[in-house]
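Apart from one protein chain that is not included, each protein chain of the complex appears where it belongs.
Moving on to chain A:
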């Protein structure tokens, strides 16, 4: 029998990780992720998990330790936020390009400067081209569930890529919600053990892991990495279905949709703002606005086909981002969606940006976005970026 508990997002991540029975855990505390590490340390102190805990001095070392552990044949877990992710960028990039699967929880946080410790997705989106898969979740249950699904996707022999489970710092990391914790036996049945074969450090099988590699071979590795990302799109759907069949919770796969069947206009959301987005859609529908919602779950790989399909027949759409793309005057989901749909200028669309540095994305913000879309829906083309900001007094 699964157990129901009120858990913060961070504790949900800890329980999710523990259920996946990692061999080695190495993490360095950082706001707002710290209680993930603390809880796992407590599990270890109480003998509830058998993972070796390596109490590292930095995130750079955290990612290095887990890389070593996976290359020695183990399953590994870590978690971080913002500056920690930036510090670990060097081994982070290497984890994916060595095709070493693992799951890292990311309690997303705004990047400094201005000095901040609060929510935002700038940390995760800034490394979306570092070769990892990235899923953004809406609630605490989804954190736990996606850590379990994450290992299954990451360790598939046709994928072999690490995966970030990204959840909004504070909004999810520190708020408690009802979370169903599955039985260990159920998770064991879903997630088989993993041992690296292609990159292994073992005297029984002497191998130079990552020799110096010239460009003509390197390009083949990159090609295969990109192909694995594309294969992951199908795997994500498959694992989602398998998980839904076994645990009864279906997240829709790479994207989730809400009220999209007859939608004339659509908003795209990412992360915990999706809950507010669903409310805003309900309110707007009461006023007769035919609006739907697309929850972008995976930013990497980007679900091009599914987004294109979901936006078919939609006259106007806007993405809401909790981060920015410097140089494009827009948010990343907007930029990616424009690229994905192909015929972006035949519809009305704009980028909405809000919730940076811990600012709230309110029901009014999203309602305003929907009303603006509704007003502009007959005028195709890209419109000005809508900032959810209030003038500073």
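Quick notes on this structure:
Just so we're on the same page, a contact is a pair of C-beta atoms (placed from the backbone, for glycine too) under 8 Å apart; a residue touches a chain by one contact, two chains touch by 3 or more; residues count from 1.
We take it that contacts and distances are computed from a predicted model.
For the chain that does not appear here, its UniProt entry gives the protein name "Thiamine pyrophosphate-dependent enzyme", which is one of "Thiamine pyrophosphate-dependent enzyme", "Oligopeptide transport system ATP-binding protein", "Glycine reductase" or "APC family permease".
Among A:157, A:193 or A:211, only A:211 touches the chain left out of the display.
Residue in contact with the omitted chain (choice from A:17, A:71 or A:294): A:71. The missing chain, though absent from the display, is touched by one residue of A:94, A:174, A:225 or A:249; that residue is A:94.
Listed by residue number, the positions of chain A touching the unshown chain are 23-24, 26, 52, 54-58, 60-61, 64-74, 76, 90-91, 94, 200-203, 205-214, 217.
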